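Can you read through this structure? Questions will come right after.
The full complex has more chains than appear here; those shown keep their coordinates.
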Amino acid sequence: MSLSNENLKHQLYVIIFGTHTKAGKIFDIALIIAIFTSLTILVLGSIPSISAQWSNELRLIEYGFTALFTIEYLTRLYCSPKPSAYAKSFYGVIDLVAILPTYLVILFPSASFMGVIRALRVMRIFRILKLVRYLQDSNMLLRSLLGARRKIIIFFSTVAILVTILGSFIYVIEGPEHGFTSIPQSIYWAIVTITTVGYGDVVPQTTLGKGVAALTMLLGYSILAVPTGIITAELHQEMNAHRALVKCPNCSLSGHESDALFCKHCGSELADPDKRVVPVESEKKN
Amino acid sequence: MSLSNENLKHQLYVIIFGTHTKAGKIFDIALIIAIFTSLTILVLGSIPSISAQWSNELRLIEYGFTALFTIEYLTRLYCSPKPSAYAKSFYGVIDLVAILPTYLVILFPSASFMGVIRALRVMRIFRILKLVRYLQDSNMLLRSLLGARRKIIIFFSTVAILVTILGSFIYVIEGPEHGFTSIPQSIYWAIVTITTVGYGDVVPQTTLGKGVAALTMLLGYSILAVPTGIITAELHQEMNAHRALVKCPNCSLSGHESDALFCKHCGSELADPDKRVVPVESEKKN
Amino acid sequence: MSLSNENLKHQLYVIIFGTHTKAGKIFDIALIIAIFTSLTILVLGSIPSISAQWSNELRLIEYGFTALFTIEYLTRLYCSPKPSAYAKSFYGVIDLVAILPTYLVILFPSASFMGVIRALRVMRIFRILKLVRYLQDSNMLLRSLLGARRKIIIFFSTVAILVTILGSFIYVIEGPEHGFTSIPQSIYWAIVTITTVGYGDVVPQTTLGKGVAALTMLLGYSILAVPTGIITAELHQEMNAHRALVKCPNCSLSGHESDALFCKHCGSELADPDKRVVPVESEKKN
C-alpha cells in the first residue's frame, strides 16, 4: 500500500478543505448540490399537500443526506490537522448542527419540531462565499462592519431606548382596548413602526396615539440614515485603504481599482488579486 | 434611380439607429409616441369597464401597432450592418418580444394571457436613456453597479440565507394555525418583513414569534445600510475617476464638475461632453 | 409730506421683502404667525365635530385672513421694482394661489372643494428657510439635487419601467379575483411594494404571485440604495467644493468646516458666512 496514512490524510484535506485542486472544486460543487437538495427536501416536507403524500420518501431521502453529511463531518474531523480546533470553529459547529437534529428526532420522535434546525444547513453556503475572488470583497465588508461595531452598538442601544419609551407611552395612551395589551406588545408595535415595516395589525386609534405614531415614523425614517452613514463612511475608508495597498511592480503606482489586473499608467501586470496578501490589521487593533 | 441599395441601407441605419441627424431625432420621437400609445392601449384593455365596451377597437389598434413595430423590426434587420448581431443583442431581443405575443395570441387564441408580455415593450424606452447627455450618467451608474457586483452578490446571498433560517424558525414557532402554512410561505413572510414592506397579511401571534419578527425587522433595517454603503462608495469613486479624466485643453487642469463646459480656472472651453471619449475600462477588468 | 412716493415704495420693499431691518423681521414673524393661524383654521374646519359647531366663526376668520393676505399681495405688487417679475415668480404665484380659492368659493359656492388649495399657503413657509444662515445649507442641498438631476431621471425612468413590467405580470398571474382588477391597479400595487410601503390592501395569493412580490421587494430594497448613493456622492462633492471656496484672509488656507468662524490654523477671523458670496456656478453649466 503505497499511500501512507499521513499522505491520505493530507490528500483528503486538500480535497475537502481546499478549493484550488480539480478534485477540491468537484467536491465543493457536489457539496453545494447536496446542501441545496437537502434544503429542498426540508422545504417540501413543510408543504401540507406534499408531505401528506410523500412523507416516507422525504424521510428516507433526509436519512440519506444525514448519513452523507455525517460521513463528511467525520472525514473532516479525521483529516483536519487539529480536529478539536475544527470542531470548535464556526464551520465545525455549523457542520455538526446540520446533522444532529435528524438523530435527535429519531431518538425522541416527539421533538419533531427540532427538525427545522436543519435549516441552519443553509449557513454552510457561506463556505462558497469563501471561494476565490469573493474572499476579498467579503473581507472588506466584514472589516467595515467590525470597524463600525462601536457606532453600531451605540445606534442600537439608542433604538432600544427609544422603542422602550415610545412603547410605554403608547401603551398608556391607547391602552388594551385598542390592541396595545401590554408594554412588550407596545414595544413590538414601536419596533414595527420605527423600522417602517408597518404591518397594520395594531394601529393607534386616538388622536394623541396617532401623534406619537407619526413621531415614531419620522424618527425611524431619519435615524435610518445613521447606520447607512456609518457603514458608507467605513466602507469608503476601507476601499481607499485597500487601493493604497496594491502597488504596480513596475512604476510602483498605487490607487488601482479593486479589480484591476494591469497598472493603469504603465500597463504592467499587477500581482494576482488572489495571491495578494492583504495585511491583517487586527493585530494593530484592540 | 440615384440611390444605390447600399446607400439606402446606410441612410436608413443613420435614421433608425442614429440620434444625431434631424430625421433620426424625428424617428426616435415618433417611436417613443408609438411605444407609449401601444402601452396605453394595453393598459386600457385591462380595465373591465373599458375593455367590455371597446374590445374590438382596442384589438384593431393593437394590430396596427404590431404591424408598425414588425415593419420597424424588419427594417432594423435589413439596414443593420450585421443583422444577426442585432437580432441577438439586448435591444434586438426586446424588439422581437414586443411584437411576438400579438402573433401568438392570433395563432393560439387560448393563450391570451401571453398578451401581457407586450408590457416588455416599455423596456424599449431604455433606448431614450441612451440619447445624448444621459448616456454618460447612465454609464456611470452602470459602472458603479458592475464594480460593486461581487459585494452585491455576497449581500444577497447573506439575505437569502437569513430569510431561509428566519422563515424556518417562524414556521415552527407560529405554525399553520397562524397563517404560516409552509416553509416557503414563511420565507415569503421573512422577505416581506426584512425588506420592511410589511403587508400585514400574515403576522406572528405568539410572543416568541413577535420576538423573531422584531429581530427580523431590526436586521432588515440595519442591513439595508450595506447595499447603500456599497453603491455610495463605488459611485463616489466613479465620480472622482470621471472628474480626473476631463482635462482643460489650455491649462490642463483636471477635476472639473461633471457638467462643466468651461475650465474653472482659466475659463477656456472644455471639450464637448458628448464628444469626450470616456475610456472603456472593461478591458482592464476580469 | 416729507416721504416721497418712491421713498415709501423703497421703505415698504425693505420691510416686506427684506430680512435685515428690525421692521422687516417683525413683518416676517407676523406673516409666519398669520400663515400658521390660517392653516390651523383650515385644518379645524375639516374636523366634523368642530366645523358643525363653529362653521360661521371659522368662515369669518378665514375671510379676515384672506383680506390680510390680499392687502399684502397688492402691497408686494406695488412696492416691487418690477411688479410683473414678482407676479410671475415662484413666490408670486404661491402668494396669489393662497388668496384666490376663498374668492372662488365666494363666487361659486358649489366649488367648495377648491378651498383646500389654500393648503398651498404652507409653501409660503419656504420663505422662512430663505432667512439668514439657512440660505447657504438650503442652496447646497438644492445644488446637490440639481447636480444629480440626470442620474435621478434615469433612476425614476428605470423604476417606472420596472413597475410597469412587474405590474403587468402580476395582473396576469393573480387576476381580478385576487384584487388585481386592472393593469393600473397592479402597477399601483407594484409601486406600493417596490417602495416598501406595503399597505396590504391588495396582496398576492398564488405561489407564483408571491414569488413575483418577493422579487419586487428585494428589487425595491436594493435599488433604494441608488438614489441615496447619488445624493450622498453629490453632497459630498458639494461640501468639499464649498470648503475649498472659503479662504483664510491671513494665511489663505482653505478647507475649513462649513460653519467655522476662525481659521483653524492661524486663528484669524474668516469672512462672515452670511456675507461670503458663493460664486453662482449656473452660468458655467448648461
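As written, the chain order gives the labels A, B and C, with residue 1 at the start of each chain.
By our rule, contacts are C-beta pairs under 8 Å (C-beta built on N, C-alpha and C of every residue); 3 or more make two chains touch, one makes a residue touch a chain.
All values reported here derive from a predicted model rather than from experimental measurement.
Whole-complex copy count, one sequence throughout, 3 copies displayed: 4.
FYI, only the chains that are shown with their structure count from here on.
Chain closest to the overall centre, judged by the mean of its C-alpha atoms against the mean of all protein C-alpha atoms: B. For the copy pair chain A and chain B, the superposing rotation over Cα atoms measures out at 90 degrees to the nearest 5. Ranking every chain by how far its Cα centroid lies from the centroid of chain C, the top place goes to A.
Rounded to a whole number, the gap between the C-alpha centres of chain A and chain B is 29 angstrom.
Per-chain Cα centroids separate chain A from chain C by 41 Å. With touch defined as above, residues shared between interfaces to two or more other chains in chain A number as follows: 196-200, 228, 232. By the touch rule above, chain A contacts chain B in their complex via residues 39, 42-43, 46-48, 113, 116, 119-120, 122-123, 125-126, 128-129, 133-134, 137-138, 140-141, 144, 152, 155-156, 159, 184-185, 188, 191-192, 195-201, 224, 227-228, 230-232, 234-236, 239, 257-262, 264.
Only residues 196-200, 228, 232 of chain C touch chain A when the two sit together in their complex.
Against chain B, the residues of chain C that register as touching in their complex are 147, 150-151, 153-155, 157, 160-161, 164-165, 167-169, 171-172, 176, 181-184, 186-187, 193, 196-200, 203, 207, 210, 213-214, 217-218, 220-222, 224-226, 228-230, 232-233, 236-237, 281, 284-286.
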